[in-house]
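We show some of the complex, not the whole, and keep each chain where it was.
Letters A, B and C mark the chains in the order given here, with residues in each chain numbered from 1 onward.
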Amino acid sequence: MSTTAVKPRAGDPEITPALIKEHGITPTEYERVVAMLGRDPTFTEIGIVSALWSEHCSYKHSRPLLRTLPTEAPWVLQGPGENAGVIAVKDGIAVAFKVESHNHPSAVEPYQGAATGVGGILRDVFTMGARPIALLNSLRFGPLTSSRVRYLFAGVVKGIGDYGNCVGVPTVGGEVVFDPSYEGNPLVNAMCVGVLREEELIRAVAEGVGNPIIAVGARTGRDGIHGASFASEDPSEATEAKRPRVQVGDPFTEKLLLEASLELIRSGHIVAIQDMGAAGLTSSSAEMAARGDVGVTIDTTKVPVRETGMTPYEILLSESQERMLVVAHKGREEQVREILARWDLEAAVIGEVIAEPVYRVTEGDTVVAEFPGTRLVTDCPVYTIDAVESTALAAARGRDPHAVTPLEEEADPIWTLERLLSSPTIASKAWVWRQYDSMVRTSTIVGPGSDAAVVRLRGTDAGVALSIDGNGRYVALDPRMGGRIAVCEAARNVACSGARPRAITNNLNFGNPTRPEVYFQLSNAVAGMGEACRVLETPVTGGNVSLYNENPQGAIHPTPTIGMVGVLDTLDHVTPSAFRAAGDTIVLFGDNTDELGASEYLLRVHELTIGAPPACDPAGERRLIDALLDAIAAGHVRSAHDCSDGGLAVTLAECAMMRRDEPLGFQVDLTDWADLPVRALLFGEAQGRIVTTTSSPDALLEIAAKHGVPAKVIGRVVRADEGIEFVIGAVSARSAIDPLARAFHDTIPAIMDGGTAADPAAMVSASFPD
Amino acid sequence: MKVGIIRFPGSNCDEDAYHAVVDHLGAEAVYCWHKDHDLQGADLVILPGGFSYGDYLRPGAIARFSPIMQEVVAHAQRGAPVLAICNGFQIACEAGLLPGALLRNAHLRFVCEQVHLRVESIATRFTSRYHVGQVIRIPVAHGDGRYTADGDTLERLEGEGHVVFRYVDAGGHVTHEANPNASMRNIAGIVNGAGNVLGMMPHPERAVDTLIGSADGLPLLHSLADSLLAEVGA
Amino acid sequence: MTRFRVAIHIVPRRGLLDPQGKAVSDALHSLGFAAVGDVRVGRHLVLDTDAESAEAARASVQRMCEQLLANPVTEDFHIAAVESA
């Protein structure tokens, strides 16, 4: 094949082994490039390859694993491979959704890192033609005792809030976990859900020779150059020197871009649209071309820039935010420009779709990069690593939690309960979500603080239930079981709100995959997720992979986060988690077991991450969900809350005082399980359990029996002034509500704003920028 | 009755206002684009919430120069009603339609939650369907809601009954804890001297249906409809 | 025409609560800067503008401040420097 002459560009650095290494390209990968080109690459080409073959863009260590996940169901309209997945809901209405990580940028600059993470995921959703209707986020930090962690936590929360609030998309849910394993490497995963009519779905596939390629939105600056390869490196080594790479978000421009993009898509003037996310112009143009199997040419001198003297390399790799790449129908350039001008945005034709099968970049008339066909995307390397389990983690799993001597104070289970309720991981996150506008768009039926958020879909009587979940501790101690639990817990949350779980998006946050013990975690966790998804019929419609999450102590807990979308055919079925009224009967679905391993109890009370996580049987979870949804549909369930971190005692306490203004009490009798160790019964995290309340217990038990799900009446809801009470045979424990409510509600505010103890760093990030 | 909802770049409660008016009040609503000079014959103008111009510089500072604001000011000067909610309140203050200013919440954080308001005056066209001292639940969602004015202005507002809503606790008491942003004298909403421009930080358009948490904002819209109907009748 | 660079300070009016200033002062104390007293936080704008002379640039920026940049109800402004850029 003949290629145009591509010569080194005057002023560009010379290609040396050091430069190649600096770009994260291995010697074998370099040979692959030379073979593909039939010559040595130019500096610009090195930049392009380094971005597109980075883990972030190429999934070179995860693709074979991801292929094992189920992706199909009759309601799936768009599976993995696009900017977001899409499922049909009802009456021609569909939802698009996706999760994305911004872990490394947030470690360096928590406010901007988190804010631009939200910006990116919003764009992934609205480029599908969907209007964003909800945001969620999943966060992991080290312990709040560190001032750096408080700084990161405050900054991330403010960044997420400021961005979503300004764009006008409600943040309706999320989770925050504090664990020493995330010290120095926080996780910031953001999820967005959008709504569209099925016929409005648009894909990012470049088509039509002669069609113009248009850059839209913000101008290109020198920010974030090499963000994609940055996200694919171990931050503990590289971060300090790379600070200038942070990007600044502009949610105001994003809001304009959102409105303009939806208008463009509805106008029929365009063929495809994609956000310029990681690796900017390069990845968006190469990916759109590859999906359409067409050639493209791009002239970097036509790209609107913010700074003078930018080189093609910089323009191609810039990660300036709030930009989109559009392929328009030929001859409609003016109409496209007009729509953008209405929103005070710029549009510039920067290239076109061509017949010749090449990916070509020019600087004026000079070709500065050229790759044959779409091989840049399709020929990227794929690695499979020999998986070996870490002996340390296997040993930790093998330790017997019963051998852990209880503290003296634990003689009173109420002491332990209070200790757990004041664990920042369990305590109320109202301090966080009060900073998020959770109500804009007036469709939030259930906002933050419940098992799953419920958002109505205007134009139908249906709603979606949304939850994001993951437990790194379980995955660390048993990746396969942990992978299953992550999916099942997300499904249970969604079901508790009255919705049928329908599909997931996921974010795989792991360590360096070239290490066999990390690859072991990755491959087994994905296997576990797949098992659960198949049984629950919740296919994977997309997601994101964030590897190289390490700190000087080693890899983080392997943390797959699962964004689950469920559907409520009617809003009559919306079910709260909190108890409703004194006198209601409490029915436990599922069974209590002697499983204390990997629990929050062991971490919080004994500072131990040991033992096997609880067993998770997806088939049993499926029956549990079916039974619960039947009972809800029959109108027998007044509240439902699943058991997770902290076990049964914490779940009951949360049901009682989650609504701080209107708390209730409870009296439960667990004598049927009196042969279990008390701490396993109260604080073990056995899976497959849901605490429900009802005024028709017999009907509920009957439905459970029909599905083969164990269920028992365990007590009743009482007035708040009657407090809480557990009876287990001869043992009983009682408490007033107030001390427990204070532990639950006041812990995080006390740490974050507590008078003079307020952390200066946290304060500064909380008050700036304005 | 026709309601004109102004759309600034960055408005994001415009659709919520639209749904409140059309779906819950049953009136007609149109959007008015900030670059136009046309209120399309609206009887009532709503300046909606959001982040016009990203709240850059100061909330409302840039939006008040939008072309449409000349028409809004003229509409207000004719004595026709303007409902300015949240960012709309900030814009109205910047434009001089209402006295005072809305500054950064004292705790320096954005706050979104249901709050309790006490209705201080029902002698306005916005509040005739409430009763004096009534405690209602309406959400707030803002980062800059601390109402601030000089002493004379405050005295005048109080003296002339132009403080319409105050932040209170569930029992109707004015307390420090009930004030989500440290606004002066717990002020949540005021009217201008002529009584036809209401500015408030809480969002009545988000309180139109118990399904989304509260319907306590609906009487405000009904009061406005009553007053407009009375004008036509007169 | 010459290009001038103008620096402007916009500060909350004395007597008004300045929660940012207070937060900064508290934070400095807890970091051990015990000698710090009052702190006020305002805005610092730097803008480039073409004008016939430094005086003309200053006059034009004065109008910008009055019309847009400062809120007359709560803020004071000060044109700190006018330099040819």
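Quick notes on this one:
As a working rule, contacts are C-beta pairs under 8 Å (C-beta built on N, C-alpha and C of every residue); 3 or more make two chains touch, one makes a residue touch a chain.
Keep in mind that this is a model prediction, so the values were computed, not measured.
Stoichiometry of the full complex in this file, given in the displayed chain labels: A x1, B x1, C x2.
FYI, only the chains that are shown with their structure count from here on.
For the pair chain B and chain C, the distance between mean C-alpha positions equals 30 Å. One simple way to say how far apart two chains are is to compare their mean CA positions; for chain A and chain C this gives 41 Å. Chain A and chain B have centres, each the mean of its CA atoms, that are 36 Å apart. Each of residues 19-20, 23 in chain C touches at least two other chains.
Residue positions of chain B touching 2 or more other chains, listed in rising order: 104, 107-108.
Across the interface of their complex, chain B is touched by residues 158, 161-162, 165-168, 250-253, 255-256, 343-344, 433-445, 456, 458, 571, 661, 753, 766-767, 770 of chain A. By the touch rule above, chain C contacts chain B in their complex via residues 12, 16-17, 19-20, 23, 68-69, 71, 73-74.
Residue ranges on chain B touching chain A, taken from their complex, read 9-10, 12-13, 15-16, 19-20, 49-51, 53-56, 104, 107-113, 139, 141, 143, 170, 203, 205-206, 208-209, 211-213.
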